[in-house]
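For chain A:
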Amino acid sequence: MGLVVAFWILAVVGILGALGVVLLRNIFRASLCLVLCFLAVAGIYATLSADFLAGVQVLVYVGAIAVLIILAIMLTREVERGSLSNRLRIPAFLVAVLFLGVVSFAILNSLWSVSALPPLEPTTAALANRLFGEGGFILAVEIAAVLLLAAILGAIVLVREK
Partner candidate 1 sequence: MTVALSGKEIATKIEERFPGSVVKSSPDSLVVKSEFLLDVATFLKTTPDLDFDYLTAITAIDYYDRFEVVYQLTSIKHNHSLMVKTHCYGRDNLSLPSVVGLWRGADFQEREIYDLMGISFDGHPNMKRIVLWEGFEGHPLRKDYGT
Partner candidate 2 sequence: MEVAREHIYSDADLDRVEGNQIEALKAHSQQPFPDPDEWLDEKLERNILLITVDAALNWARRSSLWPAICFPACCAFELIAANASRFDLSRFGMEILRASPRQADLMITAGTLTWKMAPQVRRIYDQMAEPKWVIAMGACAISGGIFTSSYSVVPGYNRIIPIDVYVPGCPPRPEALIYGIRMLHSKIARRSLGTEAK
Partner candidate 3 sequence: MKFERYGIGIAKGLRVTIRHLFRHPVTVQYPEQRLNISRRTRGNELIWDKVKCTGCATCAKSCPQGAIQIVTSTSMEENKYEVEQIEVDTGYCISCGLCVEACPFEALYMGYAYERAKYRRGEVVQANEQLLPSPQRQRSGYMYPKIADELPRQTLLIERITEEK
Partner candidate 4 sequence: MILNSSLNSIAYSSTLPPDWPGGFWWHWLLFTVIIIVFALTLVMGFIWIERRGMGRMQARLGPNQAGPFGLLQPVADALKILLKEDIIPAKADRIVHWLAPVVAFAPALMIFAVVPFGDGAMLADLDIGILYVVAIASISAIGIFMAGWGSSNKYSMLGAMRGIASVVSYEIPVVLAIAGVVLVAGSMSLNQIVLAQDIPFILLQPLGFLLFFIGGCAEINRSPFDLMEADSELTAGFHTEYSGMKFAMFYLMEYAEAVAISAIIATLFLGGWRGPLLPPWLWFVLKVIFVFFIMVWTRTTLPRVRIDQLMALAWKFLFPLALINLIVTAIQILVWPDALPWILVPINLAIMALLILLWSKLFKLGWGRVEV
């Protein structure tokens, strides 16, 4: 029961937050709505017993990404007016409708197999095993790490003073 109530609250908050991001003119407030949305998603993770994921969601998205977005907004002019409508309005609307269609189609047509097993406790160890254990995704993780390193090096090279 508690879980259901929590889910609905979080879902409503998350969607409201997402709508706020799209609809608010003031970019700063929009970014705050984004934070709210992230938090709601983290909450949903927690209700699904994926507490590690919830923690990481808050740490990475709220603590780092949202903060960086806000920092970027600082460098924007005329924050209160936000982005004004322009000629791309109609194409954008079309793309959005298209995207909505694709997502709905995907959701309606996938076969959702609901597991009867109780959630794993604790999730951290299971995650670690899945990633780094036998038959895990160790190669993918390593590749991701190398990619990130390359990206960092690239960034350093780009911003280095001549």
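The definition used in the following text is that contacts are C-beta pairs under 8 Å (C-beta built on N, C-alpha and C of every residue); 3 or more make two chains touch, one makes a residue touch a chain; residues count from 1.
Quick note on selection: all candidates are chains of the complex that A comes from, given by their letters.
Computed from a predicted model, the values in this text were never measured in an experiment.
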Checklist entry - Among 1, 2, 3 or 4, which chain makes contact with chain A in the assembled complex? => result 4
Checklist entry - Inside the complex, what are the residues of chain A that reach candidate 4? => result 2-3, 6, 9-10, 13, 26, 28-29, 32, 35, 39-40, 42-44, 46-47, 49, 51-52, 54-59, 62-64, 66-68, 70-71, 74, 119, 121-124
